[in-house]
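Omission of a single protein chain aside, the complex is shown with its protein chains in their original locations.
Every chain is named by a letter (A and B) in the order it is written, and numbering of its residues begins at 1.
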Amino acid sequence: MAQRERWIAVLIVLPSILLIAIFVYGFIGWTAAVSFSEWDGIVPDYTWAGFENYNQLFNSASVAGRRFTIDLWNTLFFTIFFLLICIAIGLLLAILLDQKIKGEGIFRTIYLFPMAISFVVTGVVWQWIFAPGTASRPRGVNALLNMAGLDSLRWGWFTDTTEIGVFHVALIPVIIAAAWQLIGYTMAMYLAGLRGVPEELREAARVDGATEIYIYRNIVLPILRPITLSALIFLGHISLKIFDLIYTMTGKGPGFVTDVPGIFMFETTFQGNHYAQGAAISSIMFVMVALVIVPYLIFSLRQEVEI
Amino acid sequence: MKFRFSFSRLVIYGLLFLFAFIFLIPIYVLVSSSLKTFAEVQDLSQLWNPPSGFYLESFRSAWFGVPEKGLRGLAQNLLNSFYLTVPATIISSLLGSLNGYVFSKWRFKGSNIIFPLMLFGMFIPYQSILIPLTQTLARVGLGGTLWGLILVHVVYGIPITTLIFRNYYAEVPIEMIEAARIDGAGIFGVYARILFPLSIPGFVVVIIWQFTNIWNEFLFAVSILQKAELQPITVALRNLSGSQIKEWNLVMAGAVIAALPTLIIYIVMSRYFIRGLLAGSVKG
Partner (left out) sequence: MSRKTMFRSLLVTLLVAATLLSACGTAAEPVAEELAGSVEIFSWWTAGGEADGLNAMYVVFDSLYPDIEIINATVAGGAGSNAKAVLATRMQSGDPPDSFQVHAGHELIDSWVVADAMEPVTFIFEENGWLDSYPPDVIDILSYDGEIWSVPVNIHRSNVLWYNRAVFEENGLTVPTSFDEFFAAAEVLSEAGVIPLALGDNGIWTAVHLFESVLLGSMGPEAYRGLWDGTTDWAGPEVAEALDTFAMMMEYVNEDHAALSWDQAAQYVADGDAAMTIMGDWAEGYFKSIGLTPDVEFGWAPSPGTAGSFIMLSDSFGLPLNAPNRENAIAWLIVCGSQEGQDAFNPLKGSIPARTDGDRSLYDVYLQSAMDDFATNAIVPSLAHGAAASEGWSTSVSDVMTFFITDLDVTAAQAGLVQACVDAGVCE
């Protein structure tokens, strides 16, 4: 390629590079800088504070530290269960749909369209569905249980402060709502992956006398592994930074049972005006996501170059 | 196709219907509530009861507003969402196409470091840049403006649109490019003559993906664009449900209205939507 054309190529992408440099890396740097400052209140204050804000977040004697610890545990459990459900049920639905189903398009659409709806909308609906109501006037699922005569199964859902160790049961309705929204994603990925498995491979195995189940377990699923990895990464990073859905559906919850770093950051910054603390929380969120994404990007892009 | 009626088919269809039923529960709640009267929807212990009739008043109120109650209609907000989403989608798609072209066909020195660095932008938690973003926009005079939010969505859409187009153009055989070069086409010539005409499916995918995400986005919209007349529908909807009014049938009607454009696009174009999802993940 001519040298001149190389330069033109660079010029074409230059605006995007500059914009990303500023709006992503510049801002992350700025936020990190603020996280080392004393800015607390409407008026900016860039006095150097060292690691004070970070220390506070990890100091279990302070309210902020206790809250942040809960946030991290909530994020961990939310992520694990959310990923498990999305992958397992997404795969199941994909396998089911792969069986030459009449009306596959309709089923596919039903499973997929939660993705097209805003978290803000679904947050409200799920809030209603899981709102416990009062003892005399149960609501949502509790109302259904009441109607079915299963009153003993009624519980506080996302207002319930029960803990199993460090796991807050109030996260369960939130996990269900988030999974509902995104199972379609894993389903679609797996479905496309399944479609990509050469039919000859399967036929050959069938001719050799293998059962469908054997074919799935030993031929198809291994081929889907890269998709599983992709899905884990994509969904994983969403769950690490989740905000809209939980904020709309439950807020931080009693005793912070459904609190996550995203909500903590939003409240402390935009309601409490504790800008430095908010920046510290953001920076930690950023590092958490980076720890997941960076190795993955390096790994997959290197693979592409090899091919 | 033989109609295989066996136990396993029964189980398969049974499971599919079961999940479809579960998946549709929230939709049922949404739609049935929007069709109820205020009295019916007020008593949330009756959440599961179907509406007594096709009461469309909530839609009318949600759309036009109820001035006596200080309720601005969502019509303006729906329009705002279009004013926001359409330009942002078009601009970010074009940028993505050009960028994808360069990264797939015109590798320059350092482009395989720059590309992942650019990609990384789509993974960051938006909270981590929210403060400097609002401050910077305010400082350049775009704070609280529609164009400020459009800019934001364009910038943060660049990584994903670039990725989708890069993967898409990577499929274009190098021979076609070579042929055009031999004919004397330069860098823009190749784009205009070969790639752009081929890009329609790519654009469809990118436009659907971007439209859906920008339309449904809440955090940037609520932080940046707060004058009520300018708010897109996701924010206006949140205000509705957070206000003291608590007329839930209105809120649900509003939510249906808010979800309609993306749902329609989705149902009509679901095949392309799925393709967009697949292209959106870096193939491992």
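Everything that follows uses one rule, which is that contacts are C-beta pairs under 8 Å (C-beta built on N, C-alpha and C of every residue); 3 or more make two chains touch, one makes a residue touch a chain.
Not measured: the values here are computed from a predicted model.
Put simply, the missing chain touches A, B once the whole complex is considered. Only one of B:104, B:223, B:249 or B:262 touches the absent chain when the whole complex is considered: B:223. Screening A:30, A:126, A:256 or A:286 for touch with the missing chain picks out A:256. Across the entire complex, the residue among A:66, A:100 or A:225 in touch with the chain not shown is A:66. As for the chain not pictured, it touches chain A at residues 40-43, 61-64, 66-67, 131-136, 156, 159, 161, 251-256, 267-268, 270-274. The chain not shown here touches chain B at positions 69-72, 134-135, 138-139, 141, 143-144, 222-224, 226-228, 238-240, 242-245.
Going forward, only the chains that are shown with their structure count from here on.
The geometric centre of chain A is 17 Å away from that of chain B, both derived from CA atoms.
Listed in rising order, the residues of chain A touching chain B in the complex are 1, 5-6, 8-10, 12-13, 15-17, 19-20, 23-28, 30-31, 34, 89, 92-93, 96-97, 99-101, 105, 107-122, 124-126, 128-129, 131, 133, 137-140, 143-144, 147, 180, 185, 188-189, 191-192, 226-227, 229-231, 233-234, 237, 240-241, 243-244, 248, 261-262, 265-266, 269-270, 275, 278-279, 281-283, 285-286, 289-290, 293-294, 296-301, 303-305. For chain B in complex with chain A, the residues that touch the partner chain are 1, 9, 12-13, 15-16, 19-20, 23-26, 29-30, 33, 43-48, 95, 98-99, 101-103, 106, 108-109, 112, 114-121, 123-133, 136, 152, 154-156, 158-159, 162, 186-188, 212, 215-219, 223, 234, 237-238, 241, 248, 251-252, 255, 258-259, 262-263, 265-267, 270, 273-274, 277-278, 280-284.
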